[in-house]
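Yeah, one chain of the complex is gone here, protein chain that is, but the others are all in their spots.
Each chain gets a letter, A, B, C, D and E, in the order it is written, and its residues are counted from 1.
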Amino acid sequence: MDHNEVAKVLAESLPYIQKYRGKTIVIKYGGSVMKDEKLKGYVINDLVLMKCVGINIVVVHGGGPFISSHLKKLNKKSIFIDGLRYTDNETMDVVQMVLCGKVNKDLVNLIENYGGKSIGLCGIDGNMLEAKKASLKMDLGNVGEIVNVNTEIINNSIENGYIPVISSVARGNNGELYNINADTCTFRIAAALKAQNLIFLTDVPGVMTDVRDPSTLVSELKLQDIAKMYKDNMIKGGMIPKITSCVEAIESGVKSAHIIDGRVPHCLLLELFSKKGIGTMIY
Amino acid sequence: MDHNEVAKVLAESLPYIQKYRGKTIVIKYGGSVMKDEKLKGYVINDLVLMKCVGINIVVVHGGGPFISSHLKKLNKKSIFIDGLRYTDNETMDVVQMVLCGKVNKDLVNLIENYGGKSIGLCGIDGNMLEAKKASLKMDLGNVGEIVNVNTEIINNSIENGYIPVISSVARGNNGELYNINADTCTFRIAAALKAQNLIFLTDVPGVMTDVRDPSTLVSELKLQDIAKMYKDNMIKGGMIPKITSCVEAIESGVKSAHIIDGRVPHCLLLELFSKKGIGTMIY
Amino acid sequence: MDHNEVAKVLAESLPYIQKYRGKTIVIKYGGSVMKDEKLKGYVINDLVLMKCVGINIVVVHGGGPFISSHLKKLNKKSIFIDGLRYTDNETMDVVQMVLCGKVNKDLVNLIENYGGKSIGLCGIDGNMLEAKKASLKMDLGNVGEIVNVNTEIINNSIENGYIPVISSVARGNNGELYNINADTCTFRIAAALKAQNLIFLTDVPGVMTDVRDPSTLVSELKLQDIAKMYKDNMIKGGMIPKITSCVEAIESGVKSAHIIDGRVPHCLLLELFSKKGIGTMIY
Amino acid sequence: MDHNEVAKVLAESLPYIQKYRGKTIVIKYGGSVMKDEKLKGYVINDLVLMKCVGINIVVVHGGGPFISSHLKKLNKKSIFIDGLRYTDNETMDVVQMVLCGKVNKDLVNLIENYGGKSIGLCGIDGNMLEAKKASLKMDLGNVGEIVNVNTEIINNSIENGYIPVISSVARGNNGELYNINADTCTFRIAAALKAQNLIFLTDVPGVMTDVRDPSTLVSELKLQDIAKMYKDNMIKGGMIPKITSCVEAIESGVKSAHIIDGRVPHCLLLELFSKKGIGTMIY
Amino acid sequence: MDHNEVAKVLAESLPYIQKYRGKTIVIKYGGSVMKDEKLKGYVINDLVLMKCVGINIVVVHGGGPFISSHLKKLNKKSIFIDGLRYTDNETMDVVQMVLCGKVNKDLVNLIENYGGKSIGLCGIDGNMLEAKKASLKMDLGNVGEIVNVNTEIINNSIENGYIPVISSVARGNNGELYNINADTCTFRIAAALKAQNLIFLTDVPGVMTDVRDPSTLVSELKLQDIAKMYKDNMIKGGMIPKITSCVEAIESGVKSAHIIDGRVPHCLLLELFSKKGIGTMIY
Partner (left out) sequence: MDHNEVAKVLAESLPYIQKYRGKTIVIKYGGSVMKDEKLKGYVINDLVLMKCVGINIVVVHGGGPFISSHLKKLNKKSIFIDGLRYTDNETMDVVQMVLCGKVNKDLVNLIENYGGKSIGLCGIDGNMLEAKKASLKMDLGNVGEIVNVNTEIINNSIENGYIPVISSVARGNNGELYNINADTCTFRIAAALKAQNLIFLTDVPGVMTDVRDPSTLVSELKLQDIAKMYKDNMIKGGMIPKITSCVEAIESGVKSAHIIDGRVPHCLLLELFSKKGIGTMIY
C-alpha cells in the first residue's frame, strides 16, 4: 500500500476515534481465541492502540482450555455440567493459579511488550467481585455468582493510565473463593462501570441464524428481536450465556454489546473503526 | 481498499502514536497553502486527529496573501523589502484585522467543524508575545521582533483540551502593536514551550539542493551540515528564514524541525506517522 | 483632595467591594461610547480595578460605527432594517474582521496597558455561541440568533485570572458565521453564566420617561413596572432591545440589570460603588 | 465630597492594589494604639479592605496596657526592666489570659464585625512559636526568645481566606510558656513567612531625628544609614527594638519595613495606597 | 505484663480502630475533671492516640471552677441560677479570658506535649458559634443560646491534621459576646459536624437509677426509655442538660452519645476500645 493511502486511512479514522474517546469499553477475551500467538498479538496491539487514543479499555479474560490442560497434567479430569466446570477445592486452586497467575499476568506482559501500561487483577483484589455459591440444580462446588462489584480498584487503574486485566475469580463473605463464568463476569463489570460498550471476542463470526452457515450472520440485533429468536430456537449452546449477558448489559445501561470473531486479525479495529463492523451488534 | 487493509494500517500506526503522544508539536501553517479549501480540510482533519490521539498541537499561522488582497480592496499597495512587508499604521490595522479577525477565527471554525476544540489567540492575548520595533537597515514601520514569550495562556489552552491557533501580531511595552514574521514567531513559541517538534507547512517539497528539481530533496539534514549548504549557496530566498528558524529552534532544545509540502494531502500524517516522511527533517 | 480624604474614600468602599467580590458581572460595552480615548481609559481602568478586587468581569462589546466606517472605505453602504444591519457575505467578513480582529483585540490590549490580564474571544472560540439564522420578516443575510451558549471557555478564562472580552459573532451547526445583536448576546451570556449583574454602557443617561429630558431619568425600575411603561409608550427605539434584554436576563436569574451612561467618567464605579448609582437599575 | 471625586479616588487606587495584591504583609498592632475605639475601627476597616483586595494580611498584636491593668485589679504591680516585663508564673498566667483570651479574640471579633473572616492564634497553636528562656543579664522569669517559627497554621489560615491574629505567647520544648516581645515576634513571623512588608502601628509619627519635633520625621531610611543614626544617638528608647526588628526583617528578605502612627485615621491606607506615605519606610 | 500479652492487646484493638477510623467524635471535657494533672495526662494521651489512628477528634471544654476561682481573686462572687452562671459584662470578660485564654490554650499545649497537633478556637473564630441572648425566666446577662454553627473552621482544622479545642464563647449578630452552656455547645457542634459519636467526660460513673449507688449504673439506654426515666424522676440535677443534649444530638443524627467517668484512667479508650464500655451509652 502506498503512503498516501496509509495517510488517507488514518485520516478517516478520526470520526471513530472521536466517537469512542473518553468512553469505557469492556472486552471479554475468551480462552478459545488465545491459542494462536500471532492473533493474540493483533488483539493486544489493538487494545493498546485503543487505550492510546483515549478509550478506557477493561479486559476480562477466560482461560478454560488452559485450566483443563493443567488439570490433565495433574491427572485430574475436567467435568462440565450444563457448560459449567465442576469445581471442587483442588480444582478451584488450579483455576486460581492458572487464571490469576498465568493467563492474567501473561496478558499484562504482552500489553507491556506493545508499550502499554497494564495491571493484572482478579475479584479478590480490592474485594472487587463479591460472590456467593451459585444456586444451581446440582452442587458444582465452588461455582459462584456475583453479588456485588466494587469498581474502585478498576477506576483507579483507568485513571492512572493502566489497562486493567481481570480474572473471573471472586470472593465470598468469609473469604471463600468462587469460579465465576467469565461472560457473566464481563457484563456485571460493564454494568457496574456504566461502560458504553461490551465486546465478546469469540471463536464464531457472531450470531448466525444457522450456526453452520456464516452467511446467515446477523449484523445488528435489536433487544426486542431476541425474544423471537429464542422462541424460533435460533440461539443455542455457548451462545446462550453470551446473548443473555449482552441483553442484561444493555438493560443495565450499556449502549451496545458486540459478539465478534476473535480469529479475524484486528477484529476489534474492524468492529469499532469501520462503518459496518464484522460481527453482531446488539443494542 | 478492503477492511482488513484498513485495520492493518490503523494497527501499524501504534508506534508512531506512542512516539508523539503527550509531546508538544508547533505547526506553522503558511498563508500560501491555505488557498485550496480541500487541502485545508486535509490539514485540519490531521490536526484534529493528532490532538485526539494525545499530541499537544499548537498552530501558528501566516496569511500574507489575504492581507495583500484586502489592502488591494482598500486601494493600498503591498510593499515588500527583503521579504518583509512595509507596515505603516493603516497597514498594521489591516494586518491585525485580517490575521486576528479573519484567518485566525476561520481556522478555529474549521477545527470545530471537524469536531475539535479550538481557541483563536494572538500575541496581544495574555500579553503572549512581547515585542519591540525590529532593528533593520530600513524603517519598515510596525515590523517588530519578539522580546519575550509568555506561555501561560497557551499552556492553559492545551491543558483544557483546546488547539490554540495563534496570529503573529505582538504588543510592545506601551501597547503599540507589531507585525511579526510568522516563521520566527513559530520558532520562538516552540522554544518557549519546549516543544518536541516544529513543522513548517510550505509550498515547496522541502529543502532541495536544486530548487528547480524536486528530485534533489534532502530528507534529513543535520545541524552541522547546514553551514556548508549556506556556503555552497544552496539555501536561498524564502527558505532562509525557515531554515534559520529551524536551526535556532533546535539550538533552543526542540528535538527536530520539519519543512514539508503543505500541498500534499495529509502531509502531516505522512511526515509523522510513516517511516520515511515526505519533506526535510532537520535535527 | 488631601490624603486623609482619599483614605476615607477608599475605606468607605469596603461594603461595596464585599457586596460584589466573587460575583460575576457581565458588561456590554457599546461601540457608541468607545470613540473618546480618554473615556475609554476610564472604563478600562475601572474594569481592571473591579477584577482586581475579586469581581469576575466579562466584557461583551459592540462596534457598529467601526464596521460602518470600514465598509465605507470599501465603498460599501451600511443598510439597517429595524435597527439590524443587513449582512451579506462580504459584510459578514468585515463584521468578523472589525469586531474579532480590531475592536476586540484593541480592548484586550488596553486592559493589559492597565496591568490586567485579558483574552479576546468570539462565539467561534470553543464553539461558545451556537446560532442559527434569525427568523425575521425580511431576509437580512447572516443575521443570527443564539441557540446555545457554551460557557466552558469563559469560565476557564475567569478562573485563570483573565478578563474575557467577547465579540458577538456566532457559528452555526455547519460552521456558517452569524452577526448577532450585541445586546442580546450580552444577556444570553449573563444568563448562561448565572451572572449576578448585567450592565449596559450606553450613550444615554439611562431610562427616561421623556428621552429629551435627562431630569426624567428613572433610577430604579421593578420588572412589574415595565409593562406599564411600554403601554404608556415610554420605551422607544434603541432602548427597546436593551430593556428587553434586561427583562429576559432577570427572568433567567440575573439579580439586577443596569443601563448607565458610558460617557460619564468612571461610570462603572459610580454605579456599583456608591449608594445611589447614576443610571437605571432594573430588578 | 461629590461622587465624581469619590470615583476618581477609587480609580486611582488601582496601581497600589496591583502592587500589593497576592503579597504578604505582617502588621504589628501595638497595645498603645488600641485604646481609642474609633481609631481601632479605622484600623480594622483597613485590614479587612486590604484582605478583600487580595493582600495576605497577618496581624501580630501587643497588649501591655491591658496586662498591667488586669494585674492591678489582682493587686499585682507591673515591673519593667530594660523595657521587658518581669514575668513570674502568676504574671505569665495573666499575660496568657489577657493576650490570648481577651485582646486577641476581641480583635478577631472586630474583624468579623467588619465582614472579614478571622482566626485568633498564639504561639501555642500548632506549635507555631518555639521558644526558650531569654538569655538576659537578669532573670526575668518567663521572658522568652523565639527559636523557631512553624508557619503551617498561618499559611493554612491565609489560604482559607482568614486574617490570622497572633498573640506573642510561645511554648518551650517541654510545654513551658514564654512571654515574647511582640516587636521581635512580628519580625520573626514576617521573616518566616517571607513577607513582602512589615508594618509597625505605633504611637509616634515614625523615626524622628529629634523625638520632640514631628517635623524631623524621616520618610525613608536605607539600611546603610541606620548604623550612622545609632552612632549619632538619634535612635532611643522604645524605638530601638522596633528599628532592630525592621533591620533584621529586611536582612531576612522582607522588602520594606514601615513604622507609622497608629493614631492617624486610616494610617494603613495612607501608608500603602498613596505616593508619599505617612511614617518611616526602611528598606 | 509480658511482651506477648502487650502484643495481644494491641492486636485485638484492630476491630475497634476499624470501627471509628475516619469517623468524627466530639468530646466534652468538663472543667470538673480537669483538676488532677495525672488524669488530665491520661485523657490527653488518649485523645492524641485516637487522632493518630485516624479518628477525627473535636474537643469542647468547660472550665467553671477556673472561672469561679479567678473571679474570687478579683473579689467577685460567682452566682448561679438554675445551674447557669449570672454573667454581667465584667464576668463575661473573665469567662472569655479564662476559657479562651487559659483553659483552652493549656489543653492545646498539653496535646502538643503528647506529640499531637492542635489549635485552640472559640465561637468567635471564623464566626463559628452564632448566638443570641438566651430566653430565660430571669435576665442572666450575657448568657446566650446558639443560633447557628459554622463548621468551616473546624473542618479545615480536622483536614489539616489538627485536634480543634473549642471554648463555649459565642458571638451575636452585632459582635456582642455570650457565655454558652458547654454541654449544649457540644451537642450543637456534634450535630452540625454530623459526628458519629458524642462523649461527655463527667465526674460521675454515668447514668445511675440511684445516684448514690454506682452499682445502679445503666450501661445502655435507648432513646425511647428516657422519657420513662424522666417520669420516674430518675434523672436529676446536672445530669439533665447532659441527657437532654444526648437526646437532641441523637435526634440530629449522631449515632450514639456516651456519658462516662472522666476520673477513671484512660476512660476514653475503655469506653470505645472495649466490648462493654464503662459508662452509659445512649442510642
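Quick note on the criterion: a residue touches a chain if its C-beta (ideal position, glycine included) is under 8 Å from a C-beta of that chain, and two chains touch if they have at least 3 such contacts.
Keep in mind that this is a model prediction, so the values were computed, not measured.
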| item | value |
| --- | --- |
| Contact residue for the chain not shown (choose from A:Ser135, A:Asn174 or A:Gln224) | A:Asn174 |
| Sole residue of E:Glu5, E:Asp139 or E:Asp213 that reaches the chain not shown, by the stated touch rule | E:Glu5 |
| Residue among E:Thr24, E:Asn45, E:Asn127 or E:Thr280 that touches the chain left out of view | E:Asn45 |
| Candidates A:Asn89, A:Asn109 or A:Ser219 - the one touching the absent chain | A:Asn109 |
| Positions on chain E contacted by the hidden chain, ascending | 1, 3-11, 13-15, 17-18, 21, 42, 45-46, 48-49, 52-54, 114-115, 265-266, 269-270, 273-274, 276, 278 |
| Where the unshown chain meets chain A, residue by residue | 70, 73-74, 93, 96-102, 104-105, 108-110, 112-113, 117-122, 124-127, 152-153, 156, 160, 162, 169, 171, 174-175, 177 |
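The working rule: only the chains that are shown with their structure count from here on.
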| item | value |
| --- | --- |
| Cα-centroid distance, chain D relative to chain E, in whole angstrom | 35 |
| Gap in Å, rounded to a whole number, between the CA centres of chain B and chain A | 45 |
| Interface hub residues of chain E, defined as touching at least two other chains | none |
